[in-house]
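Quick one: the structure is below, questions incoming.
All protein chains but one are shown at their positions in the complex.
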Amino acid sequence: MTLKFQPRYFFFIVSSLFYQFSFAQTNPDLGNIHGNFQIDAANYQRDTIIGADPGSEVFRYNAFGNINYTKGGFSAGMRYESYNPPLIGYLAGYKGSGVPYRFARYQHKDIDITVGNFYEQFGSGITLRAYENRGLLYDNALDGMRVIFTPRNGITLKGLVGKQRTYFSLSPGVVRGLDGEINVMELFDTVLGNYKTKVILGGSFVSKYQVDQDPTLVLPENVGTSAGRLSVIRGGFNFNAEYAYKINDPSYQNKLSYKPGQAIIASTSYGTNGFSIMFAGKMLDNMSFRSDRNATNTIDMINYQPDLSKFHTYSLMAYYPYGTQANGEVGGSGEIQYKVKKGTWLGGKYGMDITLNGSVFYALDTTGINSSADSIKHLKYSTNYGNVGNEFYHDINIEITKKLSKKLKFTLMYANQFLNQSVVQFNTLDKEEHPDVSSHIGVLDVTYKYKSNSAIRFETQGFFGTYDYKEAKFESNGELNKKNNTGSWVSELIEWTPSSHWSITIADQYNYNNPIQAKRVHYYFGMIGYVNGPTRISVSYGRQRQGIFCAGGVCRFVPASSGLSISISSSF
Amino acid sequence: MKNLITLSIALILCSAFVKSDGNKIPSAELKKLDGSKINSSTFSNNGKPMIISFWATWCKPCKKELDAINEEYAELQKETGAKLIAISIDDARSSGKVVTDVKVKGWTYEVYIDENQDFKRAMNVNNVPHTFLVDGNGQIVWSHNSYAEGDEEKLFENVRKLAKGEKLSH
Partner (left out) sequence: MKKIISNISVLLLVIAISSSCDFVTNVNPPVEPSTTGGGTTGVDISDSTVGSNPAQKKALVEDYTGHKCGNCPQAAIVLKNLETTYTGKIVPLAIHAGFFATTNVTYPTNFQTTAGTAYDSQFGNSAAGNPNGLVNRVGYGSGGFIKAYTNWGTEVVAQIAQTPKFQLILKYKYNTGTLKLNADVKVKSLASNTGIYKVVMLLTEDKIVAEQLDYSLPVGSQTVLNYEFNHVLRGAINSEWGDVVFSGGAALNATQTISKTNFQINSNYVPSHCHMVAFIYDADPASPTHYEVLQSEELELK
C-alpha cells in the first residue's frame, strides 16, 4: 500500500484549516492547530582531493512538515515528507514525496486509542521500539491501531497491531504486541503508598507474521519475542534490568540462522548533590528482529538494541564511533561525575566539574557449527556465555569543566579509544582496507563572554592515531598501499555569537601528517546562523569529511562531500 | 523542485498566519524520575507562569541553559512564583543518565522523561534546546529554539513581564 500524495492536496488541507483556525482564535472551543517543519537543502560540487563526487544530482534536499489538530482528548495530524533526492549520506530508497504519517487519537480517562501511524516503546525497547529520528532519517512508525488501557492506578496495558513504515510504503510483515506494566507501590497504594522504595514490573510479548514463499527452506511465519523487566528506585538509587528471548528468526541479517536469540540489559546508578556513579551492561545474542526478514540497513527494525557508548559531540572524538553489533556482542559502560566544591583549592571561585567515563564491548565467544552437522537445524553457531571474543571497542575519557571568572570558562577533555573498524563498521575481517584504530584524542574548549549577550568560543582538538593492519599483506611499496591510514588530525573552530539572534562559525580540520603527502588536506567549513523565537535558519559552506553514522545497531557510510547547505526549521 | 517550492510556500504561509500563541499544553504521558507516570495536561502552577524546557543529557547547550537558569532560579521563584519543568528527550541509550545529571547538578526543577517523545511531537519541537513560556491560564505564549550565552536574561525578562501581566518582547 503506497501513500503517494500530491503537494497541492496538502496545501489545500492546510488552507482550509486556516479558516477553521481563524474561528478558533475567537472560539477557543474549536481546538488548536499547531505544527513544525524543517528543510535541509544542499548544492554539492565535485572536490576530487577529498574524494567527493555527487554524481549527476547536485541539488538535493530533505524536507518534512507536520500539522496537528488538538481539541481536548482528541488529536489528529499528518506529516508530509519530500526527498528529491535525499541528501548525501542518507538511504537512497527514500527518494520521492508523500504522506507516510497520519493519525487520529482519542484519550479519555483510562482509555487511549490511536488509529493510523504511531510510535511506541515497550520497556527499554528490546522487544519493540517504533521511533523517529529526523536528523538520521530513521523512521519505523507502525501503521495500524494501538490501545492503552489503565484499568486502575498503577497498571498500564498496551496492545497494538500494524505494519511498519518502509520508505514510502509498508513492510510485508505484520507486527502484534502486548505490554503490561505494574507500579507496585501505586497499585497497592493504601498499604505501600508511603514506601520510599519504588518497584516497577513489566512484561511484553511481540510477534510478527510474514508469509513464507521460499522454495528451499521452511521459514517460520510467526516469530515472537518476549521480555520481562524490573525497576527499583529509592531516592538517588536506581536499578533497571530486562531479559528478552526470541524464537527462531532466520533472516538476511543473521544469515538464515535458526538459533533463538537472547538479551540481557541492566543498569544501576546512584546520584546525590555533587556526586553520581552509573554502570550499565548488556549481552545481546542474535536479537535483530525485523518485520521483513530480507530487510537490510535500518529498514523494518521492530526492536531497538541500545548503544551504551558515550555520545560524543566533539567531531574528532566521534570520528570512529561504535555501533551496536546486531548479531551479538557483550559489554558495558560506566560513568562517575564529581562536582568539586567552590572555595576549595581545585574548585576555585565557582567550582569544577569532573566526569570520568568508560565503555568497552567484545564479540561473543561463538563456535561455528559445521554445515554437514547442521543440515536439519541450521543453528549456524553456538555461544559460550562464560567467555568473550575479540574486542570491538573501548573508550576511556575524562572531561573537566571549570569557570574561571564571570566571563571565562573552559572544558578540557581527553579520550583513549580503540575500534575494530573492519568488523564493527564494514562487516569484514579483512584488515587491508580497514585497520584497527587506536587513538589519543584531546580537546580544549574555551568560551569568553565579553558582554551580557555576546560570546566567542574557541575549540581546539587533536587526534593522534595508530593503525594496525594485523596479518594483511601488502605489495612491495607497502606503506603507501596502506589504505585509510590517515595518521593524525588537528581541528580548530571559532564560534562568535554577537547577539542572541546571530552566530558565525569558522572551522577547519587538517590531516597534517597523512603518510601520503597529497592527502594532507584542509577540511574548511563556515556557517552563519539566525535564530528568532522558534525559527532557526542557517547557511553553511565547506567540506565534509567522509564518516560513519551509527544508529540502532547499523552503521552507514557517509561519503565525503563539499558544497553549500541551507537549513530552515520552525514550529508554529 | 516544483514540490519544494509548493511545500515552502505552504509552510511559510503557515508560520506567517498561524501562531502558537493561545495553544494549550497538549496531553502526553511522561515518566517521573521515580518511575511513576504523569500526564502533561495536568501541568499547572496555581495561575503563575511556567517554563517548559526540552533538553537531553547529550545536548551541551541544553545543559548550559539549565545551569544558567539554575543560578537565578531561587530568586526568580521568590519574585514571580514561576516554576521550570525540564523535559528530557533521552532514549534508552542515555535515560539512565537523566537522574544522575539532575542529582549532580543539584537542579530543583521538576524533571520528567519523554521516553517515547510523544510530548516532543505534540509540542512540535524540532530539536533541543527548545523552551516554552506558559501563562497562568495554561496557554503557550512564547517559545525559543537554541541557546546562546545570555539568552536566559531574555527568558527572565519575559517571565517577569508575564507575572505582571505586561506584553512580552519577542
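First chain written, first letter: the chains are A and B, and each begins at residue 1.
In this section, a contact is a pair of C-beta atoms (placed from the backbone, for glycine too) under 8 Å apart; a residue touches a chain by one contact, two chains touch by 3 or more.
Remember, it's a predicted structure, so these values are computed and weren't measured experimentally.
Asker: What are the shown chains in contact with the chain that isn't displayed?
Answerer: A
Asker: Among A:Lys71, A:Lys95 or A:Lys519, which residue is in touch with the absent chain?
Answerer: Missing-chain contact among the listed residues: A:Lys95.
Asker: Just to verify: which one of A:Arg234, A:His378 or A:His501 makes contact with the chain not shown?
Answerer: A:His378
Asker: Considering the whole complex, which of A:Gly77, A:Gly123, A:Gly177 or A:Gly202 touches the chain not shown?
Answerer: Counting the whole complex, the residue in contact with the absent chain is A:Gly177.
Asker: Among A:Phe149, A:Phe239, A:Trp502 or A:Tyr524, which residue is in touch with the absent chain?
Answerer: Going through A:Phe149, A:Phe239, A:Trp502 or A:Tyr524 one by one, A:Phe149 is the residue touching the chain not shown.
Asker: Can you tell me which of A:Gly159, A:Gly442 or A:Gly462 touches the chain that was removed from the display?
Answerer: A:Gly159
Asker: Name every residue on chain A in touch with the hidden partner chain.
Answerer: Those residues of chain A that touch the unshown chain are 91-95, 111, 113, 145, 147, 149, 157, 159-161, 166-169, 176-178, 205, 207, 209, 213-224, 247-248, 250-252, 255-256, 258, 293-297, 299, 368, 371, 375-378, 427-430, 432-433, 473-475.
One rule holds for everything that comes next: only the chains that are shown with their structure count from here on.
Asker: Let me have the rounded angstrom distance from the C-alpha centre of chain A over to the C-alpha centre of chain B, please.
Answerer: 22
Asker: Sort out for me which residues of chain A touch chain B in the complex.
Answerer: These residues of chain A touch chain B: 7-8, 10-11, 14-15, 18, 21, 25, 28, 32-39, 41, 59, 61, 63, 65-68, 70, 73, 75, 80, 82, 84, 97, 107, 119-121, 124-125, 129, 131-132, 134-135, 148, 156, 183, 186, 198, 200, 231, 233, 236, 238, 240, 267, 269-278, 280, 304, 306-308, 311, 313, 335, 337-339, 353, 447, 449, 451-455, 497, 499-500, 503, 529, 531-536, 569-572.
Asker: For chain B, which residues count as touching chain A in their complex?
Answerer: Going through chain B, the ones touching chain A are 1, 3-4, 6-11, 13-15, 17-20, 22-24, 26-27, 29, 33-37, 58, 60, 91-94, 96-97, 99-106, 115-118, 121-127, 130, 142-146, 148-151, 153-154, 170.
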